[in-house]
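All protein chains but one are shown in place.
A and B are the chain letters, set down in written order, and residue numbers restart from 1 in every chain.
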């Protein structure tokens, strides 16, 4: 934490893949999303400049350990496996995961609520908690990993898989767009908690981050940011920014 | 923590201003209030004597950093800004803040629930989270800082301001006393979480304090203390103690 303040820059590891409304880019490549706002606010309360280090999601932990950035803020789920190499703050977000079904691709057993049958393909995002839990929950269906969220949704919409594991708010948005085609297969299959990850020698920094999260949960600012990104689509207009030649370089 | 136990004394930074039912003094100057009971209990479980260091609220953080006391227990809100210099325990209290209005001073726009208008004066306590959030929530009204809670309430009762930002349970007590005059302007504007602050090299002490809070939340003792101070006025009779020449010196 002292090193960050002395340097005047908070280096933030963030996924280079798009996972809107968490993380995305406008047409000029400028980062935006709930996680980006969270990261900006952490830099602000530290009194430093944010510097985003866009990194493949699967390389974030290695990058943190190697010192390429000070924190991971990237819809990064708290897991014991990651906690062997990094420290976690208290959670600032929770994500619920659902089985999102293509009604045209249902197996016969679907009428009994059973989707774990041979030949049924379920798309997941590789190297995520969704992949790990799906492998546990679905032992007969075929788990098909995709590099990112967009690829997984593409495969569902093209009929390449019969279902995907999708996190709030994606199922809602897809069912709104094609209500006859998509359906949710069950209650939330599981949830994950998102927190800030820091390097293992940074316990004092964790206490600072925990205080910042506690403050913003109590004063309502975190919930307000969440509502903007998860309960509205106001931010969609920002995606087309930079469509024309950009006035300023991307962040 | 070891230094505290070796010394046999827990030095507690506490506001010299009155904020009952959190912190006050009887007529002999003896400290009382919810925070005082919390601090006594922390000293008890450490097996040491409590020593209160009464300090202007705005100087508590500096006093902690300078080593004038071991902990701040003073209805002290968790904030990231404070956490740059101190560590925070998990919260042991939560306070909800309301806009408390004088019905005789309402602006015309009050009928639409809008109090953020030019010329409307809103009293706050200087250097508190209430002042910071009010400055954000009310950009047209005039924010008037007062040195302490009593001065802010005085200004409201004398008609010097049209409203104050007041924390539970003050709005309830004032509306009970003059139901025609005072009203609450909205849902809670925001909340804050109160925790113990310790010096930044005291991570192990934070874990101890967290355990003590966890124990007393589970076993109901913290809630019982809260009910005594916030849901009853039984303690009011203690304020007049020391009215006559004190038998014993104030603490």
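Here is the rule we use: a contact is a pair of C-beta atoms (placed from the backbone, for glycine too) under 8 Å apart; a residue touches a chain by one contact, two chains touch by 3 or more.
Quick caveat, the model's predicted, so the values are computed rather than measured.
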Open item on the list: I'm checking contacts with the chain that's been left out. Which of A:81, A:112 or A:234 qualifies?
Closed with: A:81
Task: Among A:53, A:106, A:203 or A:239, residue touching the chain not depicted - done: A:203
Task: Hidden partner chain, residues of chain B it touches - done: 5, 45-47, 203-204, 207-208, 210-212, 214-220
- [ ] Provide the residue numbers of chain A that touch the chain removed from this figure.
- [x] 77-84, 87-88, 91, 94, 129, 133, 190-193, 195, 200, 203, 206
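Everything below uses one rule, namely that only the chains that are shown with their structure count from here on.
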- [ ] Compute the distance, rounded to whole Å, between the mean C-alpha positions of chain A and chain B.
- [x] 38
